[in-house]
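Worksheet for the structure shown next.
Only one protein chain is missing; all other protein chains are in place.
Think of it as A, B, C, D and E in the order they're written, each chain with its own count starting at 1.
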Amino acid sequence: ERDKYENNDVAGVVTGLAWTSVGGDILFIESILSKGKGTMTITGNLGKVMKESATIAMEFIKSNADRFGINPEVFDKYNVHIHVPEGATPKDGPSAGITMLTSLVSLFTQKKVKKSLAMTGEITLRGKVLPVGGIKEKILAAKRARIKEIILCEDNRKDILEIKEEYVSGLTFHYVTDMQEVIDVAITEESVKNAKSL
Amino acid sequence: ERDKYENNDVAGVVTGLAWTSVGGDILFIESILSKGKGTMTITGNLGKVMKESATIAMEFIKSNADRFGINPEVFDKYNVHIHVPEGATPKDGPSAGITMLTSLVSLFTQKKVKKSLAMTGEITLRGKVLPVGGIKEKILAAKRARIKEIILCEDNRKDILEIKEEYVSGLTFHYVTDMQEVIDVAITEESVKNAKSL
Amino acid sequence: ERDKYENNDVAGVVTGLAWTSVGGDILFIESILSKGKGTMTITGNLGKVMKESATIAMEFIKSNADRFGINPEVFDKYNVHIHVPEGATPKDGPSAGITMLTSLVSLFTQKKVKKSLAMTGEITLRGKVLPVGGIKEKILAAKRARIKEIILCEDNRKDILEIKEEYVSGLTFHYVTDMQEVIDVAITEESVKNAKSL
Amino acid sequence: ERDKYENNDVAGVVTGLAWTSVGGDILFIESILSKGKGTMTITGNLGKVMKESATIAMEFIKSNADRFGINPEVFDKYNVHIHVPEGATPKDGPSAGITMLTSLVSLFTQKKVKKSLAMTGEITLRGKVLPVGGIKEKILAAKRARIKEIILCEDNRKDILEIKEEYVSGLTFHYVTDMQEVIDVAITEESVKNAKSL
Amino acid sequence: ERDKYENNDVAGVVTGLAWTSVGGDILFIESILSKGKGTMTITGNLGKVMKESATIAMEFIKSNADRFGINPEVFDKYNVHIHVPEGATPKDGPSAGITMLTSLVSLFTQKKVKKSLAMTGEITLRGKVLPVGGIKEKILAAKRARIKEIILCEDNRKDILEIKEEYVSGLTFHYVTDMQEVIDVAITEESVKNAKSL
Partner (left out) sequence: ERDKYENNDVAGVVTGLAWTSVGGDILFIESILSKGKGTMTITGNLGKVMKESATIAMEFIKSNADRFGINPEVFDKYNVHIHVPEGATPKDGPSAGITMLTSLVSLFTQKKVKKSLAMTGEITLRGKVLPVGGIKEKILAAKRARIKEIILCEDNRKDILEIKEEYVSGLTFHYVTDMQEVIDVAITEESVKNAKSL
């Protein structure tokens, strides 16, 4: 499975961390563009709160297009589709917020996402990152998937300090308080292969 | 957490007081604008009544645009998104009405909201402010969050008088009967940083 | 609370009588206009039948615009919002029909509603007024709120006759069979303060 | 109540017969026109099947406009609203079909409906009239309301023959098999007062 | 009732066979056209699967317009309404698929449907006919209604062979595998009375 997390050739694919009834897991956020009129489609067997995260991410990007170097006219010319495999698993909660926003920034800038990086955190409409639950289980899942770097909310730092050191050794943590920090860590300068010129 | 409530650099962010099954809590109302055609999006895991509060606030502003110095043509050129973190918590009830309206006035005027201020109250379509429940629990939460000033409905004055003085010492209360009083207290003359010219 | 019912400075605010599981109560119908394309929004935690009353009232006015001296082109240029505080209380049933229609006539004519007046009755699409239940409880609530005049359906006259005289002394009753009679009693010749020129 | 059923001054008001858990009852179908773009609104606390009857009636009229002498361009210039008082009573079933169609024919032709006439029967899309249940209870309700003539499906003739003669004395029955017969009986040659010129 | 099944003067009326909890029954599919923009309305108290059959039938006709000699521009100029009396009976399942498609072919070609013919079978999007259940009960109902010819899926031939000969004597069976065979049997060369020129 390793190549799944090391490959960053495609825009809009970002690794998140999920916490389910059977433990931690990694999940992918995928997003794509197609010519259209600005609609957004969300799939992946998602609950109401997780769909709202996608809406918040999209609206935050629209409201701050200039900050990310995105021409706002693009939003009216393309449809966006955000998907979270695997469809058989119901998913909900706000913790994929920063992953979704990172996916969309990669998509609209056609920049590569950093390899071997995962993240978890709620996003707010003004770009603040909020802490989320299940940190220990998520970290264990990340290690199993050979993730190297993890972005968390500053307020989740205390949860990491409570984890035995052997479980976190070899992992680099980035503690953030707003989305700009997430983007600075996660989005590289390099364009994806066959980048679309939007 | 203190800086959360002291920072007022961003338009549309206002502190409200909530009353949940586990006690009082503070919550934020966030709103943003993006180029669009006048749609309104509401997120934050809100129930029907709380969504209605957002609709009432928006329609009240549209109907009274001149009173607030807002060019009504703005409403057709931007989409508004109102969000209430934290997504994992279901929220409902009418008591965020005046907070939502204050958020939208700040947003459309790009004026700063007063620092260290929180509020709770139902809004009506003609701008009257109605009393709400859970006052004692909300006040305790406000003190814990180092709020300094609180706006309440005049009809909630009696609830404050029933609270032990040590719990309210250091808090300034503004008792109001209509939204204009709320705006007079809450919206400053100062524009936010990087104010958008709508 | 008295000034609530004595004040008629705002167009579209009318006092209704409600009958809930905990007894009679008064309620307000509020309506406002904003520049738009003719949509109608209804809020206040209302059930299906009460929302239908608002639709019936609006369609009746549109179909009889000339009778009320309303320029029908107005309907396409403004959005109407009808709200019934208090949002925390679920409300349903057809008995606010004549109150809603009175509110809309006041709104579209910008005429003041008579002071200290309350009403309850179902409206039909051809303008007939139908009797409603809970009359005794509603009358007691009206007296507590210092209402002076009450509009009821002619078919509810018998319900008033069954109430002890001391409970109805000081109240003037207007028994009606169609909406024109309601309007004749309720809408004054005087324009509201700062009347909008539609 | 008598004048309710004898008055036919208004277009679109037709008397139907209903069968509820507490016995037979009469009901009115009301319909009105307002300037618009051809939408149809249906109110009256109706179930799915009764709403479908309204849709069938409207589509049948549109498809057979010439037969009824209606200019088909009218359908795009007016909105139609069909309402069934009394809103507090849930209503369902297909038996108001012919009443609704009669209401719409009266509305679009602005012709008076025959006085003291009631009817019950399901309508099909090709204009056939189908039999319905609860005939005995409906007839008793019609007599109580001083109805003089009743339109029924031919297949309901047998139900009338089973009723004691004293209950049906003084009533004239019209047994029909298709809508044209209903219209021939129910719609007069006379225009309503203040007929709209569509 | 006989004339019901012998009459084929109206386009779009086709006899189907249904299987309900109380045995077999015959049902009609009715469809009509009205000037419009290409919408489709479906009524008759139908469940989700039966509504899907109508959608499949309509889309199959649109995709194969030339095969049926239909000018595809017609689809944008008329609204189609498909109805299945009797509204009081909930109906569901895929077995009316070929009946619905036959109804629509008759409607859009304005050709008469063969007299005394009934049918039952699921339709697929590529025009294949699939077998359905309840064959014995349906055949008995068809005989009671004096149906003479029946169209069934080839895969239902075995179900007919299991029925006592006396029950099927006098009935002609057409076993088909795709819709073209259904149309060849069911749609005559003759135009309906007062055929619309589409």
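Worth pointing out:
FYI, a residue touches a chain if its C-beta (ideal position, glycine included) is under 8 Å from a C-beta of that chain, and two chains touch if they have at least 3 such contacts.
None of the values given here were measured: they were computed from a predicted structure.
Looking at the complex as a whole, the chain kept out of the display touches A, E.
Within the whole complex, the absent chain has one touching residue among E:K77, E:R126, E:R144 or E:K193, and that is E:R126.
For subunit E, the residues touching the chain absent from view are 48-49, 52-53, 55-56, 59-60, 62-63, 72, 75, 93-94, 97, 122, 124-126, 128, 130, 133. Of the residues in subunit A, those that touch the hidden partner chain are 10, 12-13, 28, 30-36, 41, 43-45, 79, 81, 83, 85-88.
Methods note: only the chains that are shown with their structure count from here on.
Least step count on the touch graph, subunit A to subunit C: 2.
When subunit A is fitted to subunit E on its Cα atoms, the angle of the rotation, on a 0 to 180 scale and to the nearest 5, is 120 degrees.
Rounded to whole angstrom units, the spacing between the C-alpha centres of subunit A and subunit D is 60. Here the spacing of subunit D and subunit E, counted between their Cα centres, is 30 Å. Looking at subunit C, one finds that none of its residues touch two or more other chains.
If you sketch which chains touch which, the chains link end to end in a single open path, with no loop closing it. Every pair of chains that touch is listed here: A-B, B-C, C-D, D-E.
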